[in-house]
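Reading through the structure tokens given below for one structure.
Removed from the display is one protein chain of the complex; every other protein chain stays in position.
Naming follows writing order (A, B and C), and every chain is counted from residue 1.
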Amino acid sequence: MSSAYGERIKISIFGQSHAPAIGVVIDGLPAGETIDSDRLQAFLDRRRPGQGLHTTARKEGDVPRFLSGLVEGRTCGAPLCAVIENTDTRSRDYDNVLDVPRPGHADYTAWVKWRGHNDVRGGGHFSGRLTAPLCIAGGILLQLYERRGIAVGAHIAAIADVKDRPFPPVEITAETLQAVRERKPLAVMDEEAGQRMLAAIYDASAQGDSVGGVVECCVLGLPAGLGDPMFDGLENRIARAAFGIPAVKGIEFGAGFGAAALRGSENNDAFCIRNGQVATETNRHGGILGGISTGMPLLFRCAFKPTPSIIREQRSVRLSVMEETDLVIRGRHDPCVVTRAVPCVEAAAAIALADVLL
Amino acid sequence: MSSAYGERIKISIFGQSHAPAIGVVIDGLPAGETIDSDRLQAFLDRRRPGQGLHTTARKEGDVPRFLSGLVEGRTCGAPLCAVIENTDTRSRDYDNVLDVPRPGHADYTAWVKWRGHNDVRGGGHFSGRLTAPLCIAGGILLQLYERRGIAVGAHIAAIADVKDRPFPPVEITAETLQAVRERKPLAVMDEEAGQRMLAAIYDASAQGDSVGGVVECCVLGLPAGLGDPMFDGLENRIARAAFGIPAVKGIEFGAGFGAAALRGSENNDAFCIRNGQVATETNRHGGILGGISTGMPLLFRCAFKPTPSIIREQRSVRLSVMEETDLVIRGRHDPCVVTRAVPCVEAAAAIALADVLL
Amino acid sequence: MSSAYGERIKISIFGQSHAPAIGVVIDGLPAGETIDSDRLQAFLDRRRPGQGLHTTARKEGDVPRFLSGLVEGRTCGAPLCAVIENTDTRSRDYDNVLDVPRPGHADYTAWVKWRGHNDVRGGGHFSGRLTAPLCIAGGILLQLYERRGIAVGAHIAAIADVKDRPFPPVEITAETLQAVRERKPLAVMDEEAGQRMLAAIYDASAQGDSVGGVVECCVLGLPAGLGDPMFDGLENRIARAAFGIPAVKGIEFGAGFGAAALRGSENNDAFCIRNGQVATETNRHGGILGGISTGMPLLFRCAFKPTPSIIREQRSVRLSVMEETDLVIRGRHDPCVVTRAVPCVEAAAAIALADVLL
Partner (left out) sequence: MSSAYGERIKISIFGQSHAPAIGVVIDGLPAGETIDSDRLQAFLDRRRPGQGLHTTARKEGDVPRFLSGLVEGRTCGAPLCAVIENTDTRSRDYDNVLDVPRPGHADYTAWVKWRGHNDVRGGGHFSGRLTAPLCIAGGILLQLYERRGIAVGAHIAAIADVKDRPFPPVEITAETLQAVRERKPLAVMDEEAGQRMLAAIYDASAQGDSVGGVVECCVLGLPAGLGDPMFDGLENRIARAAFGIPAVKGIEFGAGFGAAALRGSENNDAFCIRNGQVATETNRHGGILGGISTGMPLLFRCAFKPTPSIIREQRSVRLSVMEETDLVIRGRHDPCVVTRAVPCVEAAAAIALADVLL
């Protein structure tokens, strides 16, 4: 109970930021599926740090090694395990953390839960680094989904107060998804908005501060009728996976919080016939009704809080003596995690859908 | 996989709107816990329809009968089953639904998933009526939590474009929670806002329309250190339960989507010592860091879409002939489910916390 | 965690011997399956008490009432709940049990686990009566399996020291299964052995004693390739379900404990081609290799201990004063549960296979 997800397809993530390795076991994958290592690597590279001023300077190859589950590049039915060795770790940056928890991090809560035995180096198991095995699992699943006609893509919907244009909820295509999610330097619909986002990041960074944002994700090609009622609906599944990404503090589907201010006559999506299939004219429901897919694009947004690691002096407490103290955080940190979070949100969606798709 | 929640404490909800009964099995409750039927009934009455113009005219006693798990009013360790017989059902109102799905409802998705065998009467298993067994489970758990010093309370944070004052994130007390959640006719902090909410409901209702809203919920008294990393954090658990309530389309914790627009220096909550305990000066993290409780008030908000059942004519399709058609919905419906959803959100929180609290 | 089984198809059993009702929720059944009530009743009647001298005198109708999950006799996708009201209960027979646990029963262990709050009347949740909802679930599943060409049947392999002829492990047919499992008064291959079994039961009963026995069960028609490696093999699944029947103390598959004394050359089943399909010449593996079905008849045996409730005076302890004492058990009890256990073992097999078959 904690870092495992799924029933038929079980995904178990392990590792700490400064442990010998991080990795994932995927149990229950269909056999005979080719895993394209290059494409997986390209997917992982999208969350890699060290790509510019707006991300941490830590250099990591993040090349997964497959320990099991593959025979000549194809799944063999046995649980697949992939690991990434942790090489570039500077543990001494974190000495102080043991006693003075960083605001906005899990240092204090992990210390209480594990009675002081938690691995504090680099955030331990709570590090954003653990999104690498999340992306390994997601990247593998996405290859399987693509073969089944299902495309998953996300973009940066907002950074600080700069908003990207949203995905068009009805007309969105797989081509658009692909183009946008891999756009450099930022995965945005509106490149001008992207420039302003970068400016917002640089500005915060220059002030020793950080910014948050929103990622919007779309799943295309889901047939109608997938999901389950009540606690295993698609919203429940995706939310459970998405809150597994550090820094996510909110999730909404379709019109989401905006729907709360609409009237029923404005929010309901009329059913229609399109290309001989039942569809809806609009898509405020985000592709899900009663927890079950309607066949329309599945759309959701995740809110990311600003990176809690900032260079500015902050107030905290010294746990050993229960006294308040000042804290200056060292180490290398992203002024904005949202830019790297785009593939993580896609991966979370992929993980959430495994039990209903495979 | 669907209407069951929990590992150590398993909650299994059953029933359809017009089946002989609806109910719940709770497996794994501690033994020796007194269940006060009157208090449970008072809790259930808060979600009962028929309390005024702003809710459906359907009359239901909603008195649960305990089939098992209790000996002389105390839990005995065996699974507890409680049922509510469905008496006031007018199935003929729903004849048309079989072929013409109602926009915004699960009629179409259930029809696809279950290949036409779904129970369409009153929404079947997707009916808001299924929140009654959800509230039985929640109401029972809340009695156990109260004995352990934990209080759960929610209020209407918004209806349509009318906003209530939020819970004060640091100073909120159990007394305030209790006063607000049971306030009549609406559970609000600001009674004047409540009056405007009622006006908004009446206004929509008079136009054959409906409104949505937001419910904010608080859990007080949680010790620090509860929850698990990654997929079993408190956010993951609560989100999975909350999306089990029909019409919920978004959830956020603490500053939530608002945090996305803040800087780290604005969003981080400084640690401090308060009453000899580690606390935070502010509470934008909503009582959860790294999925684990900090000991501060746990705060989250759920967005409810407007009731999809509206009297106005809508567009839909006739499935048997795959043709577009007009649809006028009959039957009795709430112009706003948010007023009755307050105890449901409390119940969802209670269900989500069972595995970490008991 | 306790009286629930299954992942995709979740079965949750509730009730105590003297609670208002006992019952079961089955969540995840395919929709559109007709449930034949008469056939289900005939299945339940096979475990019913009161059919002769060799079973308890307690009279029970054991007619399940369906609370949910069915529309006009067909599954509708929503969780199915069925209950049996407990009517003929004489609680005063069990007054003494509260303080003096009956040897061989769960009175003492339940008292410790639930700190004295357990329901002692009639064994509470540990009563053999709870096999009625087990059989409701099993009986329903068996109807679905039959439609898919899968037959499940069991017989009494032994009572006391009297042994029935085993099922022929390769040649066994669905017709034989059906004839044997419903044979009256005992479900045996060899009717003469059945007569001697009855004599052994009467003999023990006359002496205020009880006897145990063995039930052998066969599943026919399973295609090859079902099941999973390691912890979710068919053996693991069936064993987990079978030990859910009170009084089962052992289980073996194929040659089972007998295989331990064989050599590899004697125990291995040679593969062959039969009717154009891969088969094995013999069937000491019981239809399972590596946890996965081979397509051969699946065969297992469950050992039942003798009914612990005997009329003879026994030694026990008075818990309130921690003193040894004599105990004479009153109430109505079977001198042999094995005769009624035959459908229970079939039901356990059905429950165990639901996640791999449906």
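Note that a residue touches a chain if its C-beta (ideal position, glycine included) is under 8 Å from a C-beta of that chain, and two chains touch if they have at least 3 such contacts.
Small disclaimer: the values here were computed from a predicted structure and weren't measured.
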Taking the entire complex into account, which one of C:125, C:155 or C:340 touches the absent chain? C:125
Which one touches the absent chain: A:35, A:110 or A:262? A:110
Going by the contact rule already stated, which one of A:75, A:205, A:309 or A:339 would touch the omitted chain in the full complex? A:75
So which bits of subunit B touch the chain we can't see? 7-8, 78, 229
Residues from subunit A at the interface with the omitted partner, ascending: 1-4, 7-10, 12-16, 19-23, 25, 27-28, 31-32, 65-71, 74-81, 83, 110, 113-119, 124-125
Where the unshown chain meets subunit C, residue by residue: 1-5, 7, 13, 101, 103-106, 108-110, 112-113, 125-126, 130, 158, 160-161, 204, 209-214, 224-233, 235-237, 239-241, 243-244, 246, 248-257, 259-273, 276, 278, 280-281, 284-286, 288-294, 303-310, 312, 314-317, 319, 322-324, 355
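Rule of thumb we're sticking to: only the chains that are shown with their structure count from here on.
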If I average the C-alpha coordinates per chain and also across every protein chain shown, which chain's average lies closest to the global one? B
Distance between the CA centroids of subunit A and subunit C (whole Å) is 46
Between subunit B and subunit C, tell me the centre distance in angstrom, where each centre is the average of that chain's C-alpha atoms. 39
Please tell me the distance, in whole Å, between the geometric centres of subunit A and subunit B computed from their C-alpha atoms. 27
For subunit C, residues contacting two or more additional chains: 7-8, 78
